[in-house]
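Removed from the display is one protein chain of the complex; every other protein chain stays in position.
Moving on, here comes chain A:
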Amino acid sequence: MKQSSTRSSDLKRWLSQNTGFAAALLLFAILFLTYNVLHPRGFSSAVAIQNANETVAIAFVAMAQTLPVLIGGLDLSVGAVMTLTNCVASELLTGSPLQILLGAVLTLLTGTLFGFMNGCIVVYGRIQPIIATLATGAVAIGLALLIRPKPGGNVDDDLSWALTNSVWDLADTYGFADGGEAWWLRPFADIPVPFLLVVVVAVIVWVPFRRSVTGRTVYAIGSAEGAAYMSGLPIQRAKITAFTLAGFLAACGGLYLAIQTSSGNADVQQAGAYTLNSIAAVVLGGTSLLGGTGGAIASLVGAMILRVISFYFRILDIDPLLQPLIEGLVLLTAVSFGAFRTLRVKNQLDLFR
């Protein structure tokens, strides 16, 4: 009895502290369930795989954007880093399994190093993140064009097929677990591999980071940098780590994009679109652009909302030339959910926080 009452008060506290995220989660659940009900093959593995494939790249880039936003900055290079690592991966993901693995590691390393460089420029160069990353983003695109002036590349076909389908296909392609028929694989056989990849990265990278001193410092910087400094928190380390991790997560997006398209493309427009969409996803997930509240998991949900909205155009009959307008209006409505907190403030000065 006592236990259950503390549990419900825990939930209440969590809700009051994470209103934005909870609203985003609810919005996503409603949108996604309705979509599946309306879809002629809703709730099937094929639809889940398609949805997951389309969402992975933007999900990783949105998670990447979250960290610089948490410290109160913006990273305008995430889309460009995704494009750069996409081009790197398109050159390296071929050959023997060992070579492919090495290629994947090098791809992730490229993004991580690029993020580290961003962090150093921001911390030691004392340049505003938004300006620093605007410049380094252009550098990343330049490098991408240098590596791959024309779209193309030869990513291993099996790898591409196996990682963009269900767990069953993964087992079938590489012939483990009796080609996917083993009893212990049954419960997972229909889960899309891309979904698992995002979850695995979120769990092994984001969750431990958030609990570490550096992770907490990132939040502290976003809330009140002065107070964090006075408390002796490792501010410089946290900032550099935030950008480095952003680079790593953007590289995860680029790596997956290369696997998904089995090629690389130094597409400038696409890089820009991903950067802007990543900011939208972060806000949709309930992370404040002022920093200090939110998280990568929330942005993951934000990215999923962003994608689900566009899914609707394929099952509903909406005039093609009106679609961008409607998408914008829905997005505006969704983002406005985040403004609900203004209805609850006790002191108007809180709004400037």
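As a working rule, contacts are C-beta pairs under 8 Å (C-beta built on N, C-alpha and C of every residue); 3 or more make two chains touch, one makes a residue touch a chain; residues count from 1.
Methods note: contacts and distances are computed from a predicted model.
One chain of the assembly is not displayed; among "Binding protein component of ABC ribose transporter", "Heme exporter protein B", "PaaI family thioesterase" or "Chemotaxis protein CheA", its UniProt protein name is "Binding protein component of ABC ribose transporter". Contact with the undisplayed chain is limited, among A:Leu31, A:Leu143, A:Ala266 or A:Ala334, to A:Ala266.
The chain not shown here is touched by just one of A:Val205, A:Ala224 or A:Ile315, and that residue is A:Ile315.
Residues of chain A in contact with the chain left out of this view: 39-41, 43-47, 50-51, 53-58, 150-153, 157, 160-161, 164-166, 168-169, 172, 189-190, 257, 260-263, 265-270, 273-274, 307, 310-311, 313-315, 317, 319-321, 323-324.
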